[in-house]
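A single protein chain has been omitted from the complex, and every remaining protein chain is retained in its original position.
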Amino acid sequence: MTGDVLLELDHVTIQFGGLKAVADLTLQIGRGELVGLIGPNGAGKTTVFNLVTGVYAPTVGRILFEGRPIQGMKPHAIARRGITRTFQNIRLFASRCCRDNVCIAAHQHARAGLADAVLRTRRFEDDERDIQRRAGELLEILGLSAWADTPAAELPYGQQRRLEIARALAGRPRLLLLDEPAAGLNPQESDQLMHLIEDIRQRFHLTILLIEHDMRVVMGICRRIAVLDYGVRIAEGTPGQIRTDPRVIEAYLGEEVHADLGAGG
Amino acid sequence: MSEFLQQLVNGVTWGSVYALIALGYTMVYGILRLINFAHGDIYMLGAFFGFYAPGLIVVAGARAGEWLEGVHRALHGVPVLGPGVGRLAAALSAAGSMPNALEAVLVLVIAMVGCGLVGIIIERGAYKPVRGSSRLAALITAIGVSLLLENGGVLVFGPDPKFFPQIIPSSNIALGGGVTISNQQVIILVVSVLLMFALRFIVTRTRVGKAMQAVSHSHMAASLMGISVDRIITFTFVLGSMLAAAAGVLVALQNPKIEPYMGVMPGLKAFVAAVLGGIGNIPGAVLGGLVMGVAEVLVVGYVSPTYRDAIAFVLLIVILLVRPAGILGKAQAEKV
Partner (left out) sequence: MRRTLWLAGVLVVLVALNVTLPQLLNPYLFQMVVLCGINVILAVSLNLVNGFTGQFSIGHAGFMALGAYGSAMFSLHVGQGWVAALEAAHVPGVVAQGFALLLALLLGGLLSALAGYLVGLPSLRLRGDYLAIVTLGFGEIIRVIITNVDAVGASRGLPGIPGWVNFFWVGLGVAAVIFLSLNLARSTHGRALFAIRDDEVAAEALGVDTTSYKVLAFVLGAFFAGVAGGLFAHYLSYLNPNSFTFLKSIEVIAMVVLGGLGSVSGAVLAAVVLTLLPEVLRPVKDYRMVLYSFMLIVLMITRPQGLLGNRELSLAWLTRRRRRAGAPSA
């Protein structure tokens, strides 16, 4: 674990009634890392994302981003601090075209106020031009330029997943949370996704936290993996270490993934 | 003090009326997430069906009596059956002069059945087609149905108020301490309580009731269990409409003046009562109704009659700001 810690979860617990969805979780993500978060269904992975992005406030514990506490802050404020995400169940703005979807995410960096927009001042025109340009660039990088004016609801599934990523990037985050980006993709598409994630990480100097069930993707691109089970961190280490960790294998016992873990190259 | 108790008695009586109407709102919301704006107008229809019921009874009785008299003559000489049919024929022909209690019950039943039918028509005709559309579309449809019932009522019944027949003449019973209760109020309370218990029985002890609970949790899961979601939804509407109809008749027995817009305010207030208790929650609707009734009577008695309608909205704003889920409700979190 190198020096510069970007995100830190410090003994975070969240309790819903009698259920501890996440229990006493301590985790550190260093700047520039690509960390995987895996675990059986219901382990609390998306809950961790929701905690970090402010959808939930932890019952106990602190969450620090770049050294400053963010627990309890509202999601839009946390997005402005530099953390954005994609969603497990795609949450695109269905009626808007792809370009607009990405433009909306750039909203937080807009300089023009309401009056500027209504009166169409110079500042607004400049701002709008910047936003549109950046949106175009992102769509290009994600291979979505052809669909720029298509309503998001009409996109093929694979492109919808990419659009979610393009949107998350538009906010110029320093930390990107990807929630099962490979869900529903075939092996070729997963391969492309792996290259894409590595590409954007380098290009935009991102730190990435990735939830994924597809072990090929996780083992392929993550340098470090944390494993959750029933809200508790049961293991952490390199892909090699995780693959052979008996606690991890036991947690996945009975799931098809077990075979991938044991075999894996 | 005795005045306060008197107000309480009045408040609880009104409260049970609100509760009956509120139950319909809460059940439909629980199962469809729809605010049935037209529900208050069902209450109005109940009163009107009840109004026309005695006439209907007389006419129907006379016709049935005639027909049966024909059968009686055909059965002339047949032992037991013949005279039996004859007596039945005579009784039906004299339907207009049956004892008050019996007539009241019959009127209630007719109103309830009539409104149950209206509930089916509304649900199948207007609400089912928009079930897949947005919530705003459903809301507007409900508003449209409400307007249709009100204005249709003006067209069919005429805009002038009618006067419900005094089937049960009023008399006061002293409860002691200067507090009196009228026999009509007793009837309202007794019938309301009976109906509420009947509803509770249906919802918790019968298969249909359990199916209703299942559907209110998840349409998808319920249908995967073999429950016909459509039928259950219709059944829920029927139950709610019947309760509203009963409320209409009970109120009309006490306050005989009825007109096509009489359901607007009670409907709105009953809805607030349902929200107060926790919308979707059946005991909550009863609790909310009682709170609403008592609050309203107390405000009229101790503050000013002009603010009678406003208290409902004040309660609404308060509950939505303080505890939107309602007194007995549970907050529903959205899964992200």
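Going in written order, the chains are labelled A and B, and every chain counts its residues from 1.
Everything that follows uses one rule, which is that a contact is a pair of C-beta atoms (placed from the backbone, for glycine too) under 8 Å apart; a residue touches a chain by one contact, two chains touch by 3 or more.
Just so it is clear, the model here is predicted, and its values are computed rather than measured.
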item: Chains still shown that are in contact with the chain withheld from the display; value: A, B
item: Among A:N41, A:S95 or A:Q188, the residue in touch with the chain that has been omitted; value: A:S95
item: Option from B:R33, B:K257 or B:K330 whose C-beta touches the chain left out; value: B:R33
item: Sole residue of B:N100, B:N151 or B:N255 that reaches the chain not shown, by the stated touch rule; value: B:N151
item: Omitted-chain contact residue, chosen from B:S16, B:S93 or B:T141; value: B:T141
item: In subunit A, positions touching the absent partner; value: 53, 55, 74-77, 79-80, 84-85, 87, 91-96, 100, 103-108, 110, 112, 114, 117-120, 124, 127-128, 131, 167-168, 170-171
item: Interface with the undisplayed chain - residues on subunit B; value: 29, 33, 35, 126, 129-130, 133-141, 143-148, 151-152, 154-155, 268, 271-272, 275, 306-307, 309-310, 312-314, 316-317, 320-321, 324, 334, 336
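One rule holds in what follows: only the chains that are shown with their structure count from here on.
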item: Whole-Å separation of chain centres (CA-atom averages), subunit A against subunit B; value: 52
